[in-house]
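Other chains of the complex are left out, but the ones given are in their true place.
All chains are identified by letter, namely A and B, in their written order; residue positions are counted from 1 within each chain.
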Amino acid sequence: MASRSYDRGPGDLRPVNIEPGFVRTATGSCLYEQGETRVICTASASTSVPRWLEGTGRGWVTAEYAMLPASTGERKERDSKRGRPDGRSTEIQRLIGRSLRGVVDLEALPEISIYVDCDVLQADGGTRCASITGGWVALRLATRKLLEEGVIERDPLTGSVAAISCGFVDGEALCDLDYSEDSRAEVDANIVMTGDGGLVEFQATAERTVASRASLDTLLELAEPAIAKLRAAQLEACS
Amino acid sequence: MASRSYDRGPGDLRPVNIEPGFVRTATGSCLYEQGETRVICTASASTSVPRWLEGTGRGWVTAEYAMLPASTGERKERDSKRGRPDGRSTEIQRLIGRSLRGVVDLEALPEISIYVDCDVLQADGGTRCASITGGWVALRLATRKLLEEGVIERDPLTGSVAAISCGFVDGEALCDLDYSEDSRAEVDANIVMTGDGGLVEFQATAERTVASRASLDTLLELAEPAIAKLRAAQLEACS
């Protein structure tokens, strides 16, 4: 077994650091850091909704994900140069949006939209999970502010949500893969859970091999305590 | 429990019908039908590869997914009108591509690309799974033709792959959801498996609720015999 960054054991998280209020112009925000992966998460409220929700009294929560050009070693061209988000970003932002909406009561956001923007400052594996975990902090701070300002009357959040990547690398089940682990994983899973341990989304992909039902179970077991630790960090950041 | 289309029990598939060679200009093709969901699957071989593979001797398999404008009740605008595939199509075609590559030895496709195009003729739930199952048939027929023509020397397929959607609807675990079931499912999973029962990709999403680890297990159990039946239909279509 190769040694892991930060001298971690197989089930350990990288150090998590959350700086709430990082972007003062946003309704809610944080700088979310998990090891060398760092994501700017902001939540912006607006009083218009997508057309299909107009007149329904319900609101909307959606996410956008982008990597800053210098976030990986090699410069990544901006999406606006090619005229559209790339396929990977599209796939990721749909996952973030679904995960966050999993803990939102849209009835409590009367025709209010909240955009959660996740801009990756540094990418070292697990950016989509970091975006969900940090995005929830931004969303929590934003909805609290909307409550305080009387824009909304009751809390739209029904709970918290966080995400962690787990996978098999060289046959061993590991939690919180960094880039070097992720790029050689045989099975790679992204697990999204609520604070009380319910599964919101589970995506597992086998590369160069196939996975058994038992191996998925192993990854889910590994994820549970990690999600609990992430939840503690989220709550502390919002306290 | 509501009655299911085709008088099915909870674990039953809709009738599957595969018409191989449906598009005679393609290297390989089929019209894949599963109940009222119908997808045209073609596999087209070309002798160029994406830039990052040039000079490596390896080939590529990729997928594109689109819905014909009349495939749902209400006309869907073409992607070319808006200038790009929509987010859902992007997400789906990435899943199809990964799933098919899971059973391809790219070394056996010396700088040859195979495009698997999945164009949905009618959509009644499960179109991404149908695209994978039918896409494999097109890919199988195309690679067989390339072998017969001497374009490639050994079979690039290491096995078969098929996919099925399972989910919980009104608390009951069901296999092969049609649109009316899918739209009210509490948990919705897409399960991609090789012919010998290995998991390639597993995506589960909870809507308006959360899922337990046990419930995922139930869905995976439901999927296994369904995948075996799909594999039989695939092999018969390719015989």
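Definition applied: a contact is a pair of C-beta atoms (placed from the backbone, for glycine too) under 8 Å apart; a residue touches a chain by one contact, two chains touch by 3 or more.
Note that the structure is a prediction, hence the values are computed from the model and not measured.
Asks: Out of the whole homomeric complex, 2 chains are present here; how many copies are there altogether?
Replies: Whole-complex copy count, per this file: 6.
To be clear about the criterion, only the chains that are shown with their structure count from here on.
Asks: Averaging over Cα atoms per chain, report the distance between chain A and chain B in Å.
Replies: Computed from C-alpha means, the inter-chain centre distance equals 27 Å.
Asks: Under the touch definition given earlier, write down the residues of chain A that touch chain B in their complex.
Replies: Residues 83-84, 87-88, 90-91, 93-94, 98, 102, 193-194, 198-207, 209-213, 216-217, 220 of chain A touch chain B in their complex.
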